[in-house]
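Of the protein chains in this complex, all but one are displayed in their positions.
Chain IDs A and B follow the sequence of writing; residue 1 opens each chain.
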Amino acid sequence: MTSERRAFAYAPAPESRALVDIKPSYGLFVGGEFVDPADGTSFKTISPSSEEVLAEVAEAGPADVDRAVRAARRAFTGPWGRMRAAERAKYVFRLARLIQERARELAVLETLDNGKPIRESRDVDVPTAAAHFFYHAGWADKLAYAGLGPDPKPIGVAGQVIPWNFPLLMLSWKIAPALAAGNTVVLKPAETTPLTALLFAELCQQADLPPGVVNIVTGAGATGQALVEHPDVDKVAFTGSTDVGKAIARAIAGTDKRVTLELGGKAANIVFDDAPIDQAVEGIVNGIFFNQGHVCCAGSRLLVQESVYDEVLDSLRRRLGTLRLGDPMDKNTDIGAINSLAQLQRIRELTDAGEADGAERWSPPCELPEQGFWFPPTVFTGVGQSSRIAQEEIFGPVLSVLTFRTPDEAVAKANNTPYGLSAGVWTEKGSRILWMASKLRAGVVWANTFNRFDPTSPFGGYKESGFGREGGRQGMAAYLRSTDA
Amino acid sequence: MRKTYKLYIGGAFPRSESGRSYAVTDSRGRFLANAAQGSRKDARDAVVAARKAFGGWSGTTAYNRGQVLYRVAEVLEGRRDQFVAEVAAAEGLAPRAAGATVDAAIDRWVWYAGWTDKLTQVLGNANPVAGPYFNLSVPEPTGVVAVLAPQASSLLGLVSVVAPVLAGGSTCVVVASSARPLPAVTLGEVLATSDVPGGVINILTGAVAEIAPWLASHADVNGIDLCGTDLADAVDLERAAAGNVKRVLRPPASESDWSADPGLTRLTAWLETKTVWHPMGV
Partner (left out) sequence: MTTAALPDVARDDATLRAFLHGLPGVDKVGAEARAATLATRSIKTTSKRWAIDMAISMIDLTTLEGADTAGKVRNLCAKARRPDPADASTPQVAAVCVYGDMVQTAVAALTGTGIQVAAVATAFPSGRASLAVKLADTKDAVAAGADEIDMVIDRGAFLSGRYLQVYDEIVAVKQACGPAHLKVILETGELATYDNVRRAAWLAMLAGGDFIKTSTGKINPAATAPVLLVMLEAVRDFRSTTGRVIGVKPAGGIRTSKDAIKQLVLVNETVGDEWLTPRLFRIGASTLLNDLLQQRQKLTTGHYSGPDYVTLD
């Protein structure tokens, strides 16, 4: 990929690590301050590109979760609940500004902790996170216009569990609407990527956010489970795997808890023979190799019309040859590290299964660093609809290529999955785009583009990809009690 | 002449495949009729019929769906006397009260029929994204919805839970009130003689506790309304529904006041938001 033979080899262009001050250890953020966990346990968070330990992070047990939920309840019944909506809005606006002010620091920390390229954390994750706070802030004193009746009310204490693929951005998707609607939150970041959430806790302090409005409890699955099952949590919001989503839905059965789930996907990215091929190839690359494919809405199934199969695949292979894999802190890196060893092993297992199923595997020439967790951009051709790599979410830089002949066949194959999060369509024919968009059973359809996100644009799945929306007017419904009837 | 009450599946009126039936009595315990006692296999067949009908029903225009549903109300009103008698017997109401209930059910159906071509405008919107993209969010039907109809309100309650499913474009399998199933079967006859395509709504009678678990766990059912089950059973059903991430409406703590303004809750419960992006450029 970044072969030495190139005349124009880009010299290393590393972002400065000194921009961020990582503490040796972090406590839990409860009631506006950092506190030690009740039983004093902790875990290490490492940089997946180097396996270097970045910090020790407190592991919240049930007692800590309880303490955080109590703090959130006190804030809800106290200052936050009593605050005028317009004042509440200003706090959320302030958080948006603070993210912008400390954007570079947040980007560096995100890249160190997650392994994603600095170009993405700098240009996508952090600015979009700030945009989420900015957009939602304005809702706080306009809730009567959200279409949920004349006087919708916050639900109460929200327990929020987020994944490791977009740590700060997922935090913003969760916290911004919750606060704007008047809820208080206890958020659990993923155990492999807790650091930007803990830096965000500092931003809450800088914003003088009343204690307990935002609480951050770090830990793994058990912490998340304690949070979701806590009896005083009124609202559960989860982004993550479909398996865990199902477990959460089971756990809260019979309670009054409201829930929204944003789960897995196996999106089809459908390329017709009249597509703008160069942009389609970019869309395919962006669809599956953005963020190492650690994207629930990734375009992991490429469906190419047979008549342009060779042309598209040739272009795709050539394009993949220009992807730069390596140090995520290098500003020219396109593909960073896989987030964890566990995820790397899952990707390996599924790609091995793909080969065993008879699919043909291809990667561009690509040297992987020795330290850290890495997987080369990989394309499988000759993939049958029944192959595991066509059915299961890989959550890695692995594209399965299938073909189709007619629009009906494309729709049938695209919809033939338990998931329904997103889909892509590439064609220059307007009426076909609209027909396809109406037939695809997916919550987001990108036509002649892919992996676009905006705080004003509702995002969420059909079928086993979850329910509820995040973003836009529709997203506010997840954090409000309708007074419509 | 005594009427035979059967199931309504895929536009036909089969007996239960199990061959079973059970005696239905009025509110004072007097025998009214034998109703089919639906089985898990009837539920399975009903889901297949509902899935088969989904493409056509969800794909038809909202205007057409509205007209079809309005036609149901017309036919329902034409059978007003029969419904008044059945509701009075089932719910132990005086004729005047039963008449008011039937009228409310007709009005409810008309109300929902009028929603079909307004939902997109009320619930959908363009999104002002920060970039050169056309971005539109619209509501779309969830798919196949299982409904456990209210146990007490045999017609108004039933209409209040199935009409929103149909208005939004989903198809449905409904388990009628176990003790008061006769108005539901008659409603099936109304549907069969109106313009609702077969399979769009499928009506099962029998024991909710027997049929509901199969619907709750069915992988080809996208949502379930637990209205007609008790809170204790609802927990297990909700757990089973998690198996394929069904949308779940939990049962109310007590029987709802079906005469109240229903609001949008039961419509939005069976709608998904689809967001479509497209670049804007020359």
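Worth a mention:
The working rule: a residue touches a chain if its C-beta (ideal position, glycine included) is under 8 Å from a C-beta of that chain, and two chains touch if they have at least 3 such contacts.
These numbers come from a predicted model, not from an experiment.
Of the chains displayed, those contacted by the omitted chain across the entire assembly are A, B. The chain that is not drawn here is touched, among residues A:E282, A:D357 or A:E409, by A:E282.
Which of B:W57, B:W109 or B:Y133 touches the hidden chain is settled by the complete complex: it is B:Y133. Taking the complete complex into account, A:K331 is the one of A:K331, A:R346, A:R361 or A:R432 that touches the chain left out. Residues of chain A in contact with the chain left out of this view: 6-13, 119, 123, 274-279, 282-283, 314, 322, 331-332, 428, 448-449.
Looking at chain B, the residues touching the absent chain are 131-133, 279-282.
Criterion: only the chains that are shown with their structure count from here on.
By the touch rule above, chain B contacts chain A in their complex via residues 122-123, 125, 127-131, 133, 135, 137, 142-143, 219, 222, 231, 234-236, 238-239, 241-245, 247-248, 260-265, 268, 272-279. Those residues of chain A that touch chain B in the shared complex are 131, 147, 149, 242, 245-247, 249-250, 253-254, 261, 263, 418, 433, 437, 441-449, 452, 454, 456-460, 462-467, 469, 472-474, 477, 482, 484-485.
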